[in-house]
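Removed from the display is one protein chain of the complex; every other protein chain stays in position.
Now for chain A:
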Amino acid sequence: MLILLRTQSEVRLRTVTRLLAAQLVAQPKQAFSTTTSEHYDIIIGGGGLVGTTLAAAVAKNKTLADKKVLLLEGAPEFKGFDGKGPYHNRVSAINSNSIQLFKAIDAWSHIEASRYKPVKQMQVWESNSDALIQFQHENFANGVACIIENDLILDAVYARVKEACNVKVLNRARIESVRLPQDSGCSNSEVTLQDGRQFTCELLVGADGANSVVRKQMGVDVFSLNYERMGLVATLELSDDAGDNAVAWQRFLPTGPVALLPLSEKESSLVWSTTVSHAKELQAMPPEQFVEVLNEAFCRQYPRVDLADKAVQALNAFFGHTSAQHHRQYPPRVCNVKERSRATFPLGFLHASSYVCRGAALVGDAAHRVHPLAGQGVNLGFSDVRYLVESLASGAYAGFKLGDKQHLVKYEQKCLTKNVPIMIGVHGLHTLYSTDFSPVVLLRSLGLQLTQNLPPIKNLFMKQAMG
């Protein structure tokens, strides 16, 4: 026993000397980092919709309640949201999965108390044939999605974040560089801001968008495509024939889809994906001309593929529908575009080969970016948030470190299972509808019409897209 004790103390002594030696060698750096870096359990890089929601969700989770969270946002402090003011041009179609998340973090009541528009039905049709599909729940019992302004969502989740005592928000905080355990050999991740402040954390979450700094440091492969298209958004005023304006409209034009998302009885939001030059042209047009071009886009007759039209008719006949039963609705007329509401943004496809590594994880656009044609982008981000918080909570409750890859991998598996089919689907639709080559038009028209006529398949798609 004595011998044992002696060996033990010897070991300790040796370790101490070694540690001292190591400290002496690395002293300048050590001294620097110990005086300036602050430690958090989780640092979220990026205070956008997804990053802020993640902070709120972590704060709300009982198991993670004792974790210190730092939210880094490059922009100045969020100004808040005015529910009485004009509608913002950046809106999102939020599916029921995301609404459940908002309910779980107590942010939904905040949104409900302000303004949002439930969509009862969606109609999607194309320009080269008669094919058409309509999505709705039986008897319009439930909305298929809600159109909510991005700033309202942000306002709601910020309110929850501000209540939380374990979350700190740092504005005007731009990440200069990141060091992960795989590079440094330390057990923590390190973040340095552009103003020189340093932080360490067990888990760094990259919610910093498509050009994520965190992702670059993780060294994961990224599959990305530039669609050479731009999205144009605007807030529109509708003429009096809009009714209750509860339908979302999307028409695939040869240049890309144009969509009207209802905001209120008299207003809708526009998302128009088109070629870069066309988008610039549309943005620069005088309002009257823009409205005219837009109205024309929804009803203009394009060169048609007769064979596809006949096939669609035959298919409808086969299912016992006459074309009269299958009447197409037309969107309400747009009568004005709100001043300075037109804005453009580039469209692309991006998917990271891996969402996690030791000490870091990606959420939202940092991990995946899709075409807005199915309104999936931000919903996939919110589903990432759900999965990440679930995995972190069950991992922490099993004694894992937050940055341990072993339980982070479970987050990645859940995300990939959900995200990849949707992303492939959305990318596929984009590709399918960017051509007017007759055989493709024929096939896509048949496919769309078949889906419209076969409720089980249609419901499957709806379930996927609407959470």
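The criterion applied here is as follows: a residue touches a chain if its C-beta (ideal position, glycine included) is under 8 Å from a C-beta of that chain, and two chains touch if they have at least 3 such contacts; residues count from 1.
What we mean here is this: contacts and distances are computed from a predicted model.
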From "Ribosomal RNA-processing protein 40", "Trafficking protein particle complex subunit", "Ubiquinone biosynthesis O-methyltransferase, mitochondrial" or "Sm-like protein LSM1B isoform X2", the hidden chain's UniProt protein name: "Ubiquinone biosynthesis O-methyltransferase, mitochondrial"
Residue of A:76, A:303, A:320 or A:399 touching the missing chain in the full complex: A:399
Chain not shown, touching residues in chain A: 4, 7-8, 11, 15, 62-66, 187, 396-401, 405-407
